[in-house]
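Taking it in order: structure first as structure tokens, then the write-up.
The excerpt is restricted to a subset of chains, each kept in its original location.
Labels A, B, C and D are assigned to the chains in the order they are written; within every chain, residues are numbered from 1.
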Amino acid sequence: MITAIYPGTFDPITLGHMDVIRRISRLYEKVVVSVVMNIEKKPLFDIEERVELIRKAVRDLQNVEVSCSIELLSDFVRNYENPVIVKGLRNLVDYEYETTMAVFNKKLNPDLETFFITADQKYTYVSSTAVRQLALYGSDLSEYVPADVAEAVAKKIEYWRGTE
Amino acid sequence: MITAIYPGTFDPITLGHMDVIRRISRLYEKVVVSVVMNIEKKPLFDIEERVELIRKAVRDLQNVEVSCSIELLSDFVRNYENPVIVKGLRNLVDYEYETTMAVFNKKLNPDLETFFITADQKYTYVSSTAVRQLALYGSDLSEYVPADVAEAVAKKIEYWRGTE
Amino acid sequence: MITAIYPGTFDPITLGHMDVIRRISRLYEKVVVSVVMNIEKKPLFDIEERVELIRKAVRDLQNVEVSCSIELLSDFVRNYENPVIVKGLRNLVDYEYETTMAVFNKKLNPDLETFFITADQKYTYVSSTAVRQLALYGSDLSEYVPADVAEAVAKKIEYWRGTE
Amino acid sequence: MITAIYPGTFDPITLGHMDVIRRISRLYEKVVVSVVMNIEKKPLFDIEERVELIRKAVRDLQNVEVSCSIELLSDFVRNYENPVIVKGLRNLVDYEYETTMAVFNKKLNPDLETFFITADQKYTYVSSTAVRQLALYGSDLSEYVPADVAEAVAKKIEYWRGTE
């Protein structure tokens, strides 16, 4: 059995991510969505909240589990049987960054392959960054994120405004 | 069972292709190397010769078979169980071309996913085109193609020179 | 009044081209679809046939006319009032090529600006090249070209086969 | 009448921006230079100062007006008659970013087209970022920004130094 590891910051998970998860869940017996830390930016949601939102979003996909990793990805994957990393590519900048990471991870763990799939055209303009910006303007998020996430983002923004 | 379809013109198969085949043969139960026609260029080897050279090159890989296709790729894959296309990416130009083809194939066959893997750094400069050019200068091909292919290329060039 | 000149080889016109024409016909008082020669390749349709197919395709758009040019584009546009060139961009390779052409045309004709619009995502994989390849395999072309064009392509391929 | 909306952060406006404004002011009856907020970075000039500097810079162009927007751009443009967005492209990174924004804006406002023009070669290396860096080193800015802006930048840097 191969385990597909789908890593990302998912701050928050979008319908673009969901499309990738659904597509790879049909092609691998087990998929692990793995939330990784991004040291450089203050996140909208903390790591446990992000895991929780993804769990809700993937609850109907039997072979998908969600976890978070505080190790290097190349070490984290060793917890799984025959792991491969799977990443979605939306554009050229993604391609440049992700292929460098793939070489880097293979250097650290020579058996570790990274497979890429192209984001569906409907979702190339959907990013967590875009979602956070739309949320600041109070825009409707229903075409960008799962319903539970839209609600959680709205609450989080409201909470932040209350504490300013 | 998923069948990984690895399509290409393979005129001739290189060590870069062999590296991709070996890597995907460890991650899929069955791999089909599929020689496709390239209508626009006169090939060095005809399609049967190319199939034969690949068969020799992959004879030690139990789960790899070789075939050729005269249909559209999106139709050809229907001959296999749960097919996915796998392609190697060497550079940006590959990326642009192959992601367009992936969208195109998915349009023609909505269940058909294309996965990409990055060529090993050792092989980014190895292409069938480079091999054909080196051959014209009589260069040693042993670092670019399997031994049987090096021999076949030399013979083919000699034959062409004889008939000019 | 500004005249939008939309140049291309259009061999044949696709639904992607049609989408661009429709969008610019709403934003300019006059649009001239201009068929240019491509010296390097043998076309599927000769230049008069291409003009004819485009004329049929745009017959409902009042402010769109069709012509062909045997001059340099930078000279051809001088036949029109306040001309600007408009081109669609599907991807990075288009971008590199077309921005070089824009600089080139401005050098030859300093008042001549080129505006670009991004192809609709539905059409990024639709190209005249793809249409010609699909036609060789006898595929249904109705999602790629206007109905009249699909018919003309089928006839042309049949005619070519008859003369081989 | 079409209104060309030219959005940007303009912190500060450069001679590259001025070249784009001048070129589009010849091709559209009305041009609106629209200063948008950039939430992520602390600006050199606040939004009112930027509007003021642009107003001075464009005072000789009769059909150009300047405004600022605190809404999403796709909503802001609804204040104008037949709006189209016009953006300058200096390089590939601009292209990737701006074409994604164009798709995004069209999604939020389906009638809203974005047209791109290529920056003049003389200005491809001129950016607001470069101007801010040169200013820190006390370099002469006269080839990068309008004279009023050069003076305002020098004063601003002096003021900052005084308050440190």
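Brief remarks follow.
One rule holds in what follows: a contact is a pair of C-beta atoms (placed from the backbone, for glycine too) under 8 Å apart; a residue touches a chain by one contact, two chains touch by 3 or more.
In this text the structure is predicted, and so the values were computed from the model without any measurement.
Each chain in view is the same protein; 4 are placed here, and the whole complex, as held in this structure file, contains 6 copies.
Keep this in mind: only the chains that are shown with their structure count from here on.
With centres computed as the average of Cα coordinates, no chain lies farther from subunit C than A. Remark: rotation between subunit B and subunit D after Cα superposition is 180° (nearest 5). Of the two interfaces, A-D and C-D, the higher number of touching C-beta pairs belongs to C-D.
Subunit D has its Cα centroid 32 Å from the Cα centroid of subunit C.
For subunit D, the set of residues touching two or more other chains reads 92, 96, 103. Shown here, the protein chains touch in an arrangement that is not a line, ring, star or fully connected set.
Shown are all chain pairs that touch, namely A-B, A-C, A-D, B-C, C-D. Chain contact summary for the complex, subunit A toward subunit D: residues 91-93, 124-125, 130, 133-134, 136-137, 139, 143.
Note for the complex: subunit D touches subunit C at residues 2, 23, 27, 82, 84, 86, 89, 92, 95-96, 99, 102-103, 113-118, 121.
If you check the complex, the residues on subunit D that touch subunit A are 39, 71-72, 92-93, 96, 100, 103-104, 107-108.
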